[in-house]
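Here the complex is missing one protein chain, while the rest keep their positions.
When the chains are written out, they are named A and B in that same order, and each has its own residue count from 1.
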Amino acid sequence: MKNHIWRPLLVVIALVLAILIVRAIVVPDDFGVHEAGYMYGWYREGNIEEWKDFKVKYQGSAYCAGCHVDKVEDRERSRHGFIECENCHGPAIDHPEDPPALNIDTSRELCIRCHSWLPYPTSDRSSIPGIDPATHNPDMECVMCHDPHHPNLEDM
Amino acid sequence: MVHGEAWTVKEFFVLPNEYIYWSIQIVLYPFMTGLVAGAFVLSSLYHVFGVEKLKDIARFSLVFSFALLPVAMMPLMLHLQQPLRGTYVMLTPHFTSAISAFGIVFMTYACIVASELWFVYRQHFVETVHVLRDKPQRSSGETLRMNLYSALTLGAWDLSDKALHRDHKAVTWLAGLGIPIACFLHGYAGFIFGSVKANALWMTPLMPVIFIMSAVVSGIALCIVCYIVTMEIRKWRIKRAWRKKHPGACSLTAEELRGVQAFEVKMTSRYLLIFMVLAVVLELLDIIFRGYTAVKSWDILREVIYGIDFTKIFVLQYGIGNLLPLVLLLLPGLTVRRAAIASMLVLFGVFMMRWNVVIGGQAFSLTFSGFMHYHLPIIPHNMETFKEGLTGALLVMGTPFALFYFLNKIFPVFIDEKAR
Partner (left out) sequence: MKRRDFLRQTAIAVAGAAIPLSALEIIDPRELLAARPDLRWIFLVDTYKCVGCGMCVQACKKENEIPLEANVTRTWVERYVITSDGQVHADSPKGALNGFTTQKIDLNAAGERKIDEGQIEQGFFVPKLCNQCENPPCVQVCPVGATYKTPDGIVLVDRKWCIGCGYCIMGCPYGVRFFHPEYHVAEKCNFCYHRIHKGMQTACAFACPFGAREIGNLKDPNDPVTHTVMTQRVGVLKDEFGTKPQVFYIGLNKEVR
(Lines give C-alpha, C1' and ligand atoms only; values in the text may rest on other atoms or scores of the structure.)
Protein backbone atom coordinates (compact mmCIF):
# COMPACT_ATOMS: atom_id res chain seq x y z
CA MET A 1 0.00 0.00 0.00
CA LYS A 2 2.74 2.42 -0.88
CA ASN A 3 0.69 4.02 -3.56
CA HIS A 4 -0.84 7.25 -2.35
CA ILE A 5 -3.96 6.85 -4.46
CA TRP A 6 -5.42 4.60 -1.76
CA ARG A 7 -5.48 7.35 0.82
CA PRO A 8 -9.03 8.57 0.06
CA LEU A 9 -10.24 5.01 0.13
CA LEU A 10 -8.92 4.63 3.66
CA VAL A 11 -10.95 7.67 4.66
CA VAL A 12 -14.03 6.11 3.08
CA ILE A 13 -13.43 2.82 4.90
CA ALA A 14 -13.05 4.71 8.18
CA LEU A 15 -16.36 6.43 7.45
CA VAL A 16 -18.13 3.14 6.77
CA LEU A 17 -16.69 1.64 9.94
CA ALA A 18 -17.90 4.64 11.90
CA ILE A 19 -21.41 4.16 10.51
CA LEU A 20 -21.34 0.45 11.36
CA ILE A 21 -20.20 1.18 14.93
CA VAL A 22 -22.92 3.79 15.39
CA ARG A 23 -25.38 1.30 13.97
CA ALA A 24 -24.35 -1.37 16.45
CA ILE A 25 -24.87 1.07 19.33
CA VAL A 26 -28.03 2.84 18.22
CA VAL A 27 -30.12 0.15 16.55
CA PRO A 28 -31.99 -2.06 19.05
CA ASP A 29 -31.24 -5.78 19.03
CA ASP A 30 -34.79 -6.74 18.14
CA PHE A 31 -34.65 -4.73 14.92
CA GLY A 32 -34.48 -7.08 11.97
CA VAL A 33 -36.33 -9.11 9.38
CA HIS A 34 -39.40 -10.89 10.72
CA GLU A 35 -42.06 -13.27 9.44
CA ALA A 36 -43.34 -11.06 6.63
CA GLY A 37 -39.88 -10.86 5.02
CA TYR A 38 -37.64 -7.89 4.29
CA MET A 39 -40.21 -6.00 2.22
CA TYR A 40 -43.01 -5.99 4.81
CA GLY A 41 -41.39 -7.33 7.96
CA TRP A 42 -38.34 -5.14 8.56
CA TYR A 43 -38.99 -3.60 11.98
CA ARG A 44 -38.31 -3.32 15.69
CA GLU A 45 -40.17 -6.21 17.29
CA GLY A 46 -40.64 -4.47 20.62
CA ASN A 47 -42.99 -2.04 18.95
CA ILE A 48 -45.71 -4.69 18.63
CA GLU A 49 -45.84 -5.00 22.43
CA GLU A 50 -45.88 -1.22 22.75
CA TRP A 51 -48.99 -1.08 20.61
CA LYS A 52 -50.61 -3.96 22.50
CA ASP A 53 -50.06 -2.04 25.72
CA PHE A 54 -51.90 1.01 24.39
CA LYS A 55 -54.60 2.04 26.84
CA VAL A 56 -58.13 0.75 26.17
CA LYS A 57 -60.74 3.47 26.72
CA TYR A 58 -64.14 2.09 25.69
CA GLN A 59 -65.23 -0.59 28.16
CA GLY A 60 -68.72 -1.72 27.09
CA SER A 61 -72.09 -1.60 28.83
CA ALA A 62 -71.30 -4.59 31.05
CA TYR A 63 -68.64 -2.43 32.69
CA CYS A 64 -71.21 0.36 33.21
CA ALA A 65 -73.67 -2.13 34.71
CA GLY A 66 -71.17 -2.71 37.51
CA CYS A 67 -72.54 0.43 39.16
CA HIS A 68 -75.44 1.68 37.03
CA VAL A 69 -77.28 -1.59 36.55
CA ASP A 70 -80.69 0.12 36.68
CA LYS A 71 -79.81 2.59 33.94
CA VAL A 72 -78.27 -0.07 31.76
CA GLU A 73 -81.28 -2.39 32.05
CA ASP A 74 -83.64 0.52 31.56
CA ARG A 75 -81.91 1.44 28.34
CA GLU A 76 -81.81 -2.13 27.10
CA ARG A 77 -85.59 -2.33 27.14
CA SER A 78 -85.98 0.80 25.03
CA ARG A 79 -85.60 1.34 21.28
CA HIS A 80 -82.19 2.82 21.99
CA GLY A 81 -81.10 -0.43 23.62
CA PHE A 82 -78.68 -1.26 20.85
CA ILE A 83 -76.67 1.91 21.39
CA GLU A 84 -73.65 1.58 23.64
CA CYS A 85 -73.74 3.72 26.80
CA GLU A 86 -70.34 5.19 26.01
CA ASN A 87 -71.43 6.51 22.60
CA CYS A 88 -73.31 9.30 24.36
CA HIS A 89 -71.57 9.35 27.73
CA GLY A 90 -67.97 9.02 26.54
CA PRO A 91 -65.33 6.35 27.22
CA ALA A 92 -65.65 4.92 30.73
CA ILE A 93 -62.06 4.02 31.44
CA ASP A 94 -61.19 6.57 34.14
CA HIS A 95 -64.77 7.30 35.15
CA PRO A 96 -64.84 5.29 38.43
CA GLU A 97 -61.78 7.15 39.73
CA ASP A 98 -62.83 10.55 38.46
CA PRO A 99 -66.64 10.67 37.96
CA PRO A 100 -67.01 14.36 37.07
CA ALA A 101 -64.66 13.95 34.12
CA LEU A 102 -67.44 12.23 32.20
CA ASN A 103 -69.81 14.85 30.86
CA ILE A 104 -73.21 13.74 29.72
CA ASP A 105 -73.70 15.02 26.19
CA THR A 106 -77.27 16.28 25.90
CA SER A 107 -76.74 18.41 22.82
CA ARG A 108 -79.00 18.53 19.77
CA GLU A 109 -75.92 17.73 17.65
CA LEU A 110 -75.67 14.30 19.23
CA CYS A 111 -79.29 13.35 18.49
CA ILE A 112 -79.39 14.67 14.93
CA ARG A 113 -76.45 12.48 13.96
CA CYS A 114 -79.14 9.87 13.33
CA HIS A 115 -82.42 11.76 13.59
CA SER A 116 -81.82 14.51 11.06
CA TRP A 117 -83.91 13.19 8.20
CA LEU A 118 -82.00 12.35 5.03
CA PRO A 119 -83.88 11.04 1.99
CA TYR A 120 -81.46 8.34 0.91
CA PRO A 121 -83.28 5.38 -0.62
CA THR A 122 -80.32 2.96 -0.61
CA SER A 123 -79.32 3.45 3.01
CA ASP A 124 -80.97 2.47 6.29
CA ARG A 125 -80.73 6.12 7.24
CA SER A 126 -84.07 6.86 5.61
CA SER A 127 -85.82 4.28 7.82
CA ILE A 128 -84.80 6.02 11.05
CA PRO A 129 -87.47 8.36 12.48
CA GLY A 130 -86.17 11.76 11.61
CA ILE A 131 -86.85 15.49 11.70
CA ASP A 132 -85.56 18.58 9.96
CA PRO A 133 -83.37 20.22 12.61
CA ALA A 134 -83.95 23.63 11.04
CA THR A 135 -87.71 23.52 11.61
CA HIS A 136 -88.24 21.05 14.48
CA ASN A 137 -88.10 23.26 17.64
CA PRO A 138 -84.71 24.67 16.60
CA ASP A 139 -84.12 26.52 19.87
CA MET A 140 -84.75 23.61 22.22
CA GLU A 141 -82.61 20.73 23.37
CA CYS A 142 -84.08 17.37 22.34
CA VAL A 143 -83.91 16.08 25.93
CA MET A 144 -86.43 18.68 27.03
CA CYS A 145 -89.17 16.53 25.46
CA HIS A 146 -87.49 13.19 24.70
CA ASP A 147 -85.86 10.84 27.20
CA PRO A 148 -82.85 9.30 25.44
CA HIS A 149 -83.30 6.11 27.46
CA HIS A 150 -87.00 5.97 26.47
CA PRO A 151 -87.13 7.76 23.16
CA ASN A 152 -90.80 7.00 22.35
CA LEU A 153 -92.97 9.96 23.28
CA GLU A 154 -95.84 7.52 24.03
CA ASP A 155 -93.77 5.78 26.69
CA MET A 156 -93.05 8.93 28.63
CA MET B 1 -53.10 22.61 13.19
CA VAL B 2 -52.30 19.46 11.26
CA HIS B 3 -49.17 19.27 9.11
CA GLY B 4 -50.00 20.56 5.65
CA GLU B 5 -53.16 22.40 6.67
CA ALA B 6 -51.38 25.78 6.70
CA TRP B 7 -50.81 25.82 2.95
CA THR B 8 -53.48 23.49 1.56
CA VAL B 9 -56.88 24.64 0.33
CA LYS B 10 -59.24 21.80 -0.56
CA GLU B 11 -61.92 22.08 -3.19
CA PHE B 12 -64.76 19.62 -3.91
CA PHE B 13 -64.45 16.02 -2.69
CA VAL B 14 -61.08 15.50 -1.01
CA LEU B 15 -60.40 12.77 1.56
CA PRO B 16 -60.07 14.02 5.14
CA ASN B 17 -56.39 13.10 5.54
CA GLU B 18 -55.27 14.51 2.21
CA TYR B 19 -53.05 17.55 2.32
CA ILE B 20 -50.09 18.76 0.31
CA TYR B 21 -47.62 16.89 2.50
CA TRP B 22 -44.72 17.32 0.11
CA SER B 23 -44.27 21.04 -0.30
CA ILE B 24 -41.60 23.53 -1.33
CA GLN B 25 -38.68 21.63 0.21
CA ILE B 26 -39.50 18.56 -1.85
CA VAL B 27 -39.62 20.80 -4.91
CA LEU B 28 -36.13 22.03 -4.04
CA TYR B 29 -34.78 18.59 -3.21
CA PRO B 30 -34.76 17.18 -6.78
CA PHE B 31 -33.84 20.63 -8.05
CA MET B 32 -30.73 20.80 -5.87
CA THR B 33 -29.82 17.14 -6.46
CA GLY B 34 -30.17 17.84 -10.15
CA LEU B 35 -27.75 20.71 -9.91
CA VAL B 36 -25.23 18.47 -8.11
CA ALA B 37 -25.48 15.76 -10.71
CA GLY B 38 -25.47 18.18 -13.63
CA ALA B 39 -22.44 20.12 -12.41
CA PHE B 40 -20.54 16.88 -11.96
CA VAL B 41 -21.41 15.59 -15.42
CA LEU B 42 -20.18 18.85 -16.89
CA SER B 43 -16.85 18.58 -15.07
CA SER B 44 -16.51 14.97 -16.20
CA LEU B 45 -16.80 15.96 -19.84
CA TYR B 46 -13.31 17.39 -19.56
CA HIS B 47 -11.79 14.73 -17.33
CA VAL B 48 -13.17 11.67 -19.07
CA PHE B 49 -13.78 12.65 -22.64
CA GLY B 50 -10.87 15.06 -22.71
CA VAL B 51 -12.88 18.00 -23.97
CA GLU B 52 -9.86 20.25 -23.46
CA LYS B 53 -11.87 23.35 -24.18
CA LEU B 54 -13.81 22.85 -20.98
CA LYS B 55 -10.74 22.73 -18.76
CA ASP B 56 -11.42 25.94 -16.92
CA ILE B 57 -15.10 25.38 -16.31
CA ALA B 58 -14.50 21.73 -15.40
CA ARG B 59 -12.62 22.51 -12.21
CA PHE B 60 -15.12 25.19 -11.41
CA SER B 61 -18.07 22.84 -11.73
CA LEU B 62 -16.35 20.15 -9.69
CA VAL B 63 -15.90 22.47 -6.73
CA PHE B 64 -19.40 23.82 -7.18
CA SER B 65 -20.77 20.29 -7.29
CA PHE B 66 -19.05 19.66 -3.96
CA ALA B 67 -20.53 22.85 -2.52
CA LEU B 68 -23.99 21.72 -3.64
CA LEU B 69 -23.67 18.26 -2.08
CA PRO B 70 -24.62 19.06 1.53
CA VAL B 71 -27.34 21.34 0.21
CA ALA B 72 -29.01 18.43 -1.56
CA MET B 73 -29.58 16.95 1.91
CA MET B 74 -30.81 20.22 3.40
CA PRO B 75 -34.32 20.23 1.94
CA LEU B 76 -34.85 16.69 3.20
CA MET B 77 -33.76 17.64 6.69
CA LEU B 78 -36.00 20.70 6.66
CA HIS B 79 -38.86 18.57 5.40
CA LEU B 80 -38.58 15.68 7.86
CA GLN B 81 -40.98 15.77 10.78
CA GLN B 82 -38.26 14.11 12.88
CA PRO B 83 -35.03 15.57 11.47
CA LEU B 84 -32.95 14.19 14.35
CA ARG B 85 -33.82 10.68 13.20
CA GLY B 86 -32.62 11.37 9.67
CA THR B 87 -29.59 9.12 10.17
CA TYR B 88 -31.87 6.10 10.59
CA VAL B 89 -31.95 6.00 6.79
CA MET B 90 -28.32 4.90 6.96
CA LEU B 91 -28.68 2.74 10.07
CA THR B 92 -31.69 0.59 9.23
CA PRO B 93 -32.07 1.05 5.48
CA HIS B 94 -35.14 -0.49 3.89
CA PHE B 95 -34.01 -0.91 0.32
CA THR B 96 -37.46 -1.49 -1.08
CA SER B 97 -37.87 2.25 -0.55
CA ALA B 98 -36.30 4.59 -3.08
CA ILE B 99 -35.47 7.08 -0.35
CA SER B 100 -33.34 4.59 1.58
CA ALA B 101 -31.32 3.52 -1.44
CA PHE B 102 -30.89 7.19 -2.14
CA GLY B 103 -29.04 7.64 1.16
CA ILE B 104 -26.43 5.06 0.18
CA VAL B 105 -26.08 6.26 -3.39
CA PHE B 106 -25.74 9.80 -2.16
CA MET B 107 -22.95 8.86 0.27
CA THR B 108 -21.14 6.89 -2.40
CA TYR B 109 -21.38 9.80 -4.75
CA ALA B 110 -20.18 12.22 -2.09
CA CYS B 111 -17.12 10.02 -1.50
CA ILE B 112 -16.36 9.96 -5.22
CA VAL B 113 -16.62 13.71 -5.62
CA ALA B 114 -14.49 14.29 -2.52
CA SER B 115 -11.84 11.83 -3.73
CA GLU B 116 -11.76 13.38 -7.16
CA LEU B 117 -11.43 16.79 -5.63
CA TRP B 118 -8.55 15.50 -3.52
CA PHE B 119 -6.69 14.17 -6.52
CA VAL B 120 -7.23 17.40 -8.43
CA TYR B 121 -5.99 19.57 -5.58
CA ARG B 122 -3.33 17.40 -3.95
CA GLN B 123 -0.57 19.04 -5.91
CA HIS B 124 -1.87 22.45 -4.92
CA PHE B 125 -1.99 21.46 -1.24
CA VAL B 126 1.58 20.18 -1.22
CA GLU B 127 2.94 23.12 -3.14
CA THR B 128 1.17 25.64 -0.96
CA VAL B 129 2.43 23.97 2.22
CA HIS B 130 5.96 24.02 0.87
CA VAL B 131 5.73 27.70 0.00
CA LEU B 132 4.25 28.59 3.37
CA ARG B 133 6.72 26.48 5.29
CA ASP B 134 9.63 28.28 3.66
CA LYS B 135 8.16 31.61 4.59
CA PRO B 136 10.12 33.16 7.50
CA GLN B 137 7.10 34.93 9.00
CA ARG B 138 3.58 33.61 8.76
CA SER B 139 0.38 35.32 9.68
CA SER B 140 -2.03 33.27 11.83
CA GLY B 141 -4.22 32.82 8.77
CA GLU B 142 -1.34 31.38 6.82
CA THR B 143 -0.43 29.03 9.66
CA LEU B 144 -4.02 27.83 9.76
CA ARG B 145 -3.97 27.30 6.01
CA MET B 146 -0.66 25.43 6.23
CA ASN B 147 -1.96 23.11 8.94
CA LEU B 148 -5.26 22.52 7.15
CA TYR B 149 -3.50 21.71 3.89
CA SER B 150 -1.01 19.46 5.68
CA ALA B 151 -3.96 17.49 7.08
CA LEU B 152 -5.71 17.47 3.73
CA THR B 153 -2.73 15.91 1.96
CA LEU B 154 -3.47 12.80 4.04
CA GLY B 155 0.30 12.34 4.24
CA ALA B 156 0.78 12.02 0.50
CA TRP B 157 3.59 14.47 -0.24
CA ASP B 158 5.02 12.83 -3.33
CA LEU B 159 5.05 15.29 -6.22
CA SER B 160 7.16 13.29 -8.65
CA ASP B 161 5.99 13.10 -12.24
CA LYS B 162 5.00 9.50 -11.66
CA ALA B 163 2.85 10.40 -8.68
CA LEU B 164 1.22 13.32 -10.48
CA HIS B 165 0.52 11.07 -13.41
CA ARG B 166 -1.22 8.67 -11.06
CA ASP B 167 -3.27 11.54 -9.67
CA HIS B 168 -4.35 12.42 -13.14
CA LYS B 169 -5.34 8.86 -13.93
CA ALA B 170 -7.27 8.51 -10.70
CA VAL B 171 -9.20 11.68 -11.55
CA THR B 172 -10.08 10.26 -14.95
CA TRP B 173 -11.31 7.01 -13.45
CA LEU B 174 -13.24 8.67 -10.68
CA ALA B 175 -14.85 11.10 -13.10
CA GLY B 176 -15.79 8.16 -15.31
CA LEU B 177 -17.20 6.23 -12.36
CA GLY B 178 -18.94 9.38 -11.17
CA ILE B 179 -21.01 9.88 -14.32
CA PRO B 180 -23.14 6.72 -13.95
CA ILE B 181 -23.41 7.28 -10.21
CA ALA B 182 -24.44 10.90 -10.71
CA CYS B 183 -27.09 9.72 -13.16
CA PHE B 184 -28.04 6.95 -10.74
CA LEU B 185 -28.31 9.49 -7.94
CA HIS B 186 -30.66 11.65 -9.84
CA GLY B 187 -32.44 8.80 -11.53
CA TYR B 188 -33.28 7.72 -8.01
CA ALA B 189 -34.77 11.10 -7.24
CA GLY B 190 -36.98 10.50 -10.26
CA PHE B 191 -37.68 6.96 -9.12
CA ILE B 192 -38.87 8.26 -5.75
CA PHE B 193 -41.72 9.94 -7.60
CA GLY B 194 -42.14 7.63 -10.55
CA SER B 195 -42.63 4.57 -8.34
CA VAL B 196 -45.49 5.97 -6.28
CA LYS B 197 -48.31 3.94 -7.75
CA ALA B 198 -50.90 5.79 -5.72
CA ASN B 199 -50.15 9.01 -7.59
CA ALA B 200 -51.56 9.13 -11.09
CA LEU B 201 -49.36 12.00 -12.24
CA TRP B 202 -46.08 10.66 -10.88
CA MET B 203 -46.32 7.05 -11.84
CA THR B 204 -44.43 6.65 -15.10
CA PRO B 205 -41.22 4.79 -15.92
CA LEU B 206 -40.11 7.88 -17.83
CA MET B 207 -39.80 9.85 -14.61
CA PRO B 208 -36.20 8.83 -13.74
CA VAL B 209 -35.00 9.54 -17.28
CA ILE B 210 -36.78 12.88 -17.42
CA PHE B 211 -35.22 13.75 -14.09
CA ILE B 212 -31.71 12.87 -15.25
CA MET B 213 -32.04 14.95 -18.41
CA SER B 214 -33.41 17.98 -16.63
CA ALA B 215 -30.76 17.51 -13.94
CA VAL B 216 -27.96 17.76 -16.47
CA VAL B 217 -29.69 20.74 -18.08
CA SER B 218 -30.02 22.61 -14.79
CA GLY B 219 -26.49 21.68 -13.67
CA ILE B 220 -24.92 22.99 -16.88
CA ALA B 221 -27.05 26.12 -16.81
CA LEU B 222 -26.07 26.88 -13.24
CA CYS B 223 -22.40 26.36 -14.02
CA ILE B 224 -22.63 28.74 -16.98
CA VAL B 225 -24.26 31.42 -14.87
CA CYS B 226 -21.84 31.05 -11.97
CA TYR B 227 -18.87 30.81 -14.27
CA ILE B 228 -19.83 34.03 -16.00
CA VAL B 229 -20.37 35.78 -12.68
CA THR B 230 -17.02 34.71 -11.24
CA MET B 231 -15.22 35.61 -14.48
CA GLU B 232 -16.83 39.04 -14.38
CA ILE B 233 -15.60 39.45 -10.82
CA ARG B 234 -12.08 38.44 -11.87
CA LYS B 235 -12.12 40.88 -14.76
CA TRP B 236 -13.33 43.62 -12.47
CA ARG B 237 -10.57 42.85 -10.00
CA ILE B 238 -7.91 42.95 -12.73
CA LYS B 239 -9.20 46.26 -13.98
CA ARG B 240 -9.13 47.63 -10.46
CA ALA B 241 -5.58 46.39 -10.02
CA TRP B 242 -4.60 48.17 -13.23
CA ARG B 243 -6.20 51.36 -12.06
CA LYS B 244 -4.27 51.13 -8.80
CA LYS B 245 -1.11 50.61 -10.85
CA HIS B 246 -0.35 47.14 -9.62
CA PRO B 247 -0.09 45.41 -12.95
CA GLY B 248 1.95 42.58 -11.51
CA ALA B 249 -0.91 41.35 -9.35
CA CYS B 250 -2.28 39.16 -12.16
CA SER B 251 -0.61 37.36 -14.97
CA LEU B 252 -3.68 37.43 -17.22
CA THR B 253 -5.14 40.56 -18.75
CA ALA B 254 -8.81 41.33 -18.84
CA GLU B 255 -8.83 40.87 -22.60
CA GLU B 256 -7.36 37.39 -22.36
CA LEU B 257 -9.93 36.43 -19.74
CA ARG B 258 -12.75 37.72 -21.89
CA GLY B 259 -11.58 35.52 -24.74
CA VAL B 260 -11.44 32.43 -22.52
CA GLN B 261 -14.84 33.20 -21.06
CA ALA B 262 -16.59 33.68 -24.39
CA PHE B 263 -15.12 30.48 -25.74
CA GLU B 264 -16.00 28.29 -22.77
CA VAL B 265 -19.51 29.67 -22.52
CA LYS B 266 -20.18 28.97 -26.19
CA MET B 267 -18.89 25.44 -25.91
CA THR B 268 -20.91 24.69 -22.80
CA SER B 269 -24.05 26.18 -24.30
CA ARG B 270 -23.95 23.56 -27.02
CA TYR B 271 -24.09 20.77 -24.44
CA LEU B 272 -26.87 22.62 -22.71
CA LEU B 273 -28.86 22.69 -25.95
CA ILE B 274 -28.48 18.95 -26.57
CA PHE B 275 -29.66 17.93 -23.12
CA MET B 276 -32.45 20.48 -23.16
CA VAL B 277 -33.92 19.10 -26.37
CA LEU B 278 -33.79 15.59 -24.90
CA ALA B 279 -35.50 16.69 -21.69
CA VAL B 280 -38.29 18.55 -23.45
CA VAL B 281 -38.92 15.71 -25.90
CA LEU B 282 -39.30 13.22 -23.03
CA GLU B 283 -41.57 15.48 -21.04
CA LEU B 284 -43.82 16.13 -24.02
CA LEU B 285 -43.86 12.43 -24.81
CA ASP B 286 -45.16 11.78 -21.32
CA ILE B 287 -48.03 14.24 -21.67
CA ILE B 288 -48.94 13.06 -25.17
CA PHE B 289 -48.91 9.45 -24.07
CA ARG B 290 -51.16 10.15 -21.11
CA GLY B 291 -53.61 12.01 -23.29
CA TYR B 292 -53.64 9.32 -25.95
CA THR B 293 -54.07 6.34 -23.64
CA ALA B 294 -56.49 8.34 -21.48
CA VAL B 295 -56.86 5.88 -18.62
CA LYS B 296 -59.19 6.48 -15.68
CA SER B 297 -57.03 9.20 -14.14
CA TRP B 298 -56.79 11.26 -17.34
CA ASP B 299 -60.00 13.20 -16.68
CA ILE B 300 -58.61 14.74 -13.52
CA LEU B 301 -55.06 15.02 -14.89
CA ARG B 302 -56.35 16.92 -17.90
CA GLU B 303 -58.10 19.36 -15.61
CA VAL B 304 -54.86 19.87 -13.68
CA ILE B 305 -52.55 20.10 -16.70
CA TYR B 306 -54.72 22.13 -19.06
CA GLY B 307 -56.77 23.86 -16.39
CA ILE B 308 -55.48 24.80 -12.96
CA ASP B 309 -51.77 24.49 -13.76
CA PHE B 310 -51.91 25.70 -17.38
CA THR B 311 -49.94 28.89 -16.75
CA LYS B 312 -47.35 27.14 -14.62
CA ILE B 313 -46.79 24.32 -17.11
CA PHE B 314 -47.22 25.83 -20.56
CA VAL B 315 -46.31 29.46 -19.98
CA LEU B 316 -43.72 29.40 -17.21
CA GLN B 317 -42.14 25.97 -17.70
CA TYR B 318 -42.30 25.31 -21.44
CA GLY B 319 -42.60 28.88 -22.70
CA ILE B 320 -40.27 30.98 -20.59
CA GLY B 321 -38.20 28.09 -19.25
CA ASN B 322 -37.64 26.09 -22.44
CA LEU B 323 -38.75 27.74 -25.68
CA LEU B 324 -37.36 31.20 -25.01
CA PRO B 325 -33.84 30.05 -24.00
CA LEU B 326 -33.87 27.62 -26.93
CA VAL B 327 -34.43 30.55 -29.30
CA LEU B 328 -31.85 32.68 -27.48
CA LEU B 329 -29.21 29.97 -27.75
CA LEU B 330 -29.97 29.06 -31.35
CA LEU B 331 -29.93 32.59 -32.76
CA PRO B 332 -26.58 33.17 -34.48
CA GLY B 333 -23.85 35.23 -32.83
CA LEU B 334 -24.23 33.99 -29.26
CA THR B 335 -22.87 36.50 -26.77
CA VAL B 336 -21.91 35.83 -23.17
CA ARG B 337 -24.70 38.03 -21.92
CA ARG B 338 -27.31 36.22 -23.98
CA ALA B 339 -26.00 32.86 -22.78
CA ALA B 340 -26.26 34.09 -19.21
CA ILE B 341 -29.87 35.18 -19.68
CA ALA B 342 -30.76 31.93 -21.45
CA SER B 343 -29.13 29.87 -18.68
CA MET B 344 -31.03 31.70 -15.99
CA LEU B 345 -34.27 31.11 -17.84
CA VAL B 346 -33.37 27.43 -18.16
CA LEU B 347 -32.77 27.24 -14.41
CA PHE B 348 -36.16 28.81 -13.82
CA GLY B 349 -37.73 26.38 -16.27
CA VAL B 350 -36.26 23.36 -14.50
CA PHE B 351 -37.40 24.73 -11.16
CA MET B 352 -40.93 25.10 -12.53
CA MET B 353 -40.76 21.56 -13.87
CA ARG B 354 -39.95 20.28 -10.35
CA TRP B 355 -42.74 22.42 -8.97
CA ASN B 356 -45.26 21.16 -11.49
CA VAL B 357 -44.32 17.56 -10.78
CA VAL B 358 -44.22 17.75 -6.98
CA ILE B 359 -47.02 20.22 -6.29
CA GLY B 360 -48.95 19.31 -9.44
CA GLY B 361 -48.91 15.66 -8.39
CA GLN B 362 -50.72 16.63 -5.22
CA ALA B 363 -53.08 19.10 -6.85
CA PHE B 364 -55.79 16.49 -7.21
CA SER B 365 -57.40 14.16 -4.71
CA LEU B 366 -57.20 10.38 -4.61
CA THR B 367 -60.96 10.52 -5.17
CA PHE B 368 -60.28 11.98 -8.66
CA SER B 369 -63.08 14.44 -7.97
CA GLY B 370 -61.46 17.13 -5.88
CA PHE B 371 -58.52 19.51 -5.95
CA MET B 372 -55.92 20.78 -3.53
CA HIS B 373 -54.42 24.22 -4.02
CA TYR B 374 -51.01 25.11 -2.67
CA HIS B 375 -50.30 28.47 -1.06
CA LEU B 376 -46.62 28.95 -0.31
CA PRO B 377 -46.24 30.46 3.18
CA ILE B 378 -44.43 33.77 2.63
CA ILE B 379 -44.17 35.19 6.13
CA PRO B 380 -43.33 32.50 8.69
CA HIS B 381 -45.42 32.48 11.87
CA ASN B 382 -44.17 29.21 13.31
CA MET B 383 -41.43 26.65 12.78
CA GLU B 384 -43.44 24.74 10.20
CA THR B 385 -44.12 27.72 7.96
CA PHE B 386 -40.50 28.83 8.38
CA LYS B 387 -39.08 25.48 7.32
CA GLU B 388 -41.57 24.80 4.57
CA GLY B 389 -42.12 28.30 3.31
CA LEU B 390 -40.37 30.99 1.31
CA THR B 391 -37.79 31.53 4.07
CA GLY B 392 -36.75 27.88 4.14
CA ALA B 393 -36.56 27.83 0.35
CA LEU B 394 -34.33 30.91 0.22
CA LEU B 395 -32.14 29.42 2.92
CA VAL B 396 -31.61 26.30 0.83
CA MET B 397 -31.01 28.24 -2.37
CA GLY B 398 -28.53 30.63 -0.75
CA THR B 399 -26.43 28.05 1.10
CA PRO B 400 -24.49 26.63 -1.89
CA PHE B 401 -23.18 30.07 -2.75
CA ALA B 402 -22.03 30.67 0.82
CA LEU B 403 -20.42 27.21 0.86
CA PHE B 404 -18.79 27.84 -2.50
CA TYR B 405 -17.30 31.04 -1.16
CA PHE B 406 -15.57 29.18 1.67
CA LEU B 407 -14.66 26.14 -0.41
CA ASN B 408 -13.04 28.44 -2.92
CA LYS B 409 -10.67 29.54 -0.15
CA ILE B 410 -9.53 25.94 0.32
CA PHE B 411 -9.90 24.73 -3.25
CA PRO B 412 -9.13 27.82 -5.35
CA VAL B 413 -11.06 27.35 -8.56
CA PHE B 414 -8.77 29.49 -10.67
CA ILE B 415 -5.24 28.32 -10.05
CA ASP B 416 -2.99 30.50 -12.08
CA GLU B 417 -1.59 28.16 -14.71
CA LYS B 418 1.09 30.56 -15.92
CA ALA B 419 2.49 30.97 -12.41
CA ARG B 420 3.53 27.32 -12.41
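Everything that follows uses one rule, which is that a residue touches a chain if its C-beta (ideal position, glycine included) is under 8 Å from a C-beta of that chain, and two chains touch if they have at least 3 such contacts.
Not measured: the values here are computed from a predicted model.
**Student:** Which of these touches the unseen chain: A:Arg23, A:Lys71 or A:His146?
**Tutor:** A:Arg23
**Student:** Tell me which residue among B:Pro70, B:Pro93 or B:Pro380 touches the hidden chain in the full complex.
**Tutor:** Answering carefully, the residue with contact to the hidden chain is B:Pro93.
**Student:** Specify the residue from the set B:Trp173, B:Phe386 or B:Phe401 that touches the hidden chain.
**Tutor:** Checking the options B:Trp173, B:Phe386 or B:Phe401, the one contacting the hidden chain is B:Trp173.
**Student:** On subunit B, what residues meet the omitted chain?
**Tutor:** Missing-chain contacts on subunit B: residues 1-5, 9-19, 21-22, 76, 79-83, 85-86, 88-100, 102-105, 107-108, 111-112, 169-170, 173, 177, 192, 195-199, 365-370, 373.
**Student:** For subunit A, which residues lie in contact with the unshown chain of the complex?
**Tutor:** 3, 5, 9, 12-13, 15-16, 19-20, 23, 31-44, 47-48, 50-58, 60, 82-84, 86-87, 90-91, 109, 112-114, 116, 118-126, 128, 133
Everything below uses one rule, namely that only the chains that are shown with their structure count from here on.
**Student:** How many angstrom lie between the CA centroids of subunit A and subunit B, rounded to a whole number?
**Tutor:** A distance of 46 Å separates the two centres.
**Student:** Which stretch or stretches of subunit A touch subunit B in the complex?
**Tutor:** Touching subunit B from subunit A are residues 3-5, 7-12, 15, 19, 22-23, 26-27, 31, 38-39, 42.
**Student:** Of all residues in subunit B, which touch subunit A in the complex?
**Tutor:** 87, 90-92, 94-96, 111, 114-115, 118-119, 154-156, 158, 163, 166-167, 170
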